[in-house]
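Yeah, one chain of the complex is gone here, protein chain that is, but the others are all in their spots.
Note that the chains are named A and B in the order they appear, and that numbering of residues resets to 1 at the start of each chain.
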Amino acid sequence: MPHRFKGERTLMRIFIGEGDKHQGKPLYEALLHLFRERGIAGATVVRAIAGFGSSSKVHTEKVLRLSVDLPIIVEVVETAEAIESVLPDLDEMIGGGLITLERAQVVMYRPANVRQSQAEMHRIDGLTADDS
Amino acid sequence: MPHRFKGERTLMRIFIGEGDKHQGKPLYEALLHLFRERGIAGATVVRAIAGFGSSSKVHTEKVLRLSVDLPIIVEVVETAEAIESVLPDLDEMIGGGLITLERAQVVMYRPANVRQSQAEMHRIDGLTADDS
Partner (left out) sequence: MPHRFKGERTLMRIFIGEGDKHQGKPLYEALLHLFRERGIAGATVVRAIAGFGSSSKVHTEKVLRLSVDLPIIVEVVETAEAIESVLPDLDEMIGGGLITLERAQVVMYRPANVRQSQAEMHRIDGLTADDS
């Protein structure tokens, strides 16, 4: 189903800490689970090397190499309705952080069949789920 | 060419997999080559630590340390015309992925002469090219 996803969408970006937890596991993994359960089209998690924000402290990878609290950015591109539907969950799950919404035009989305079969080999219990 | 670039521009973000290939080499490197050939002003490649998307699998750096299929984001800031001119190539080169376009205002664009001479020292065949 190539090109199933064209049009105006919302880019949600969630800024949290790498050390943030939700029910004992990393918050960003819990967010990925939530998004999968809700049928969100995709999510991408980027780790920063430095930053400050809600905690008003400056963290850097260089100086705090053992710290697990570097900033994490979780990004989702979806319809405005899909984004709004998960905001109450995010409100409960995120202890401290920042969420921004931007408008984005999606020009291409196409499942990668080759990568899918490759990914099959790396299936992780509890972290993967089948496409519907 | 300082300040040739100020004003309203388009931010293109391409979400692919680190393991994606184009003619035997990493797709993100092929995209960098394409953008250079077309005179695109710049591009930046960021590797995510986790994510799911077109293949609908959750990948994490932690569990799949050997995986080469972590999400990759390639970003380009250019005129709308320049972005549109490369979209047909992207459509051919990208097997599975997502492309978003956003509006961005450029308030500073400045070549780095000092860094350029430093970069000279790291010249790589096939991966570098001179400024025009």
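Rule of thumb we're sticking to: a residue touches a chain if its C-beta (ideal position, glycine included) is under 8 Å from a C-beta of that chain, and two chains touch if they have at least 3 such contacts.
Because the structure is a prediction, the values reported are computed rather than measured.
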Check: Which residues does chain A use to touch the chain missing from this display?
Finding: 13, 15, 17, 19-20, 46, 48-60, 63-64, 67, 69, 71, 73, 87, 90-91, 94-103
Checklist line | Missing-partner contacts on chain B, residue numbers | finding: 5, 9, 11, 28-29, 32-33, 35-36, 41-47, 77, 102-116, 118-120, 122-124, 127-131
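We take it that only the chains that are shown with their structure count from here on.
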Check: Once chain A is fitted to chain B on CA atoms, what angle does the rotation have, in steps of 5 degrees?
Finding: 120
Next item on the list: Provide the C-alpha centroid distance between chain A and chain B, rounded to the nearest whole angstrom.
Entry: 20
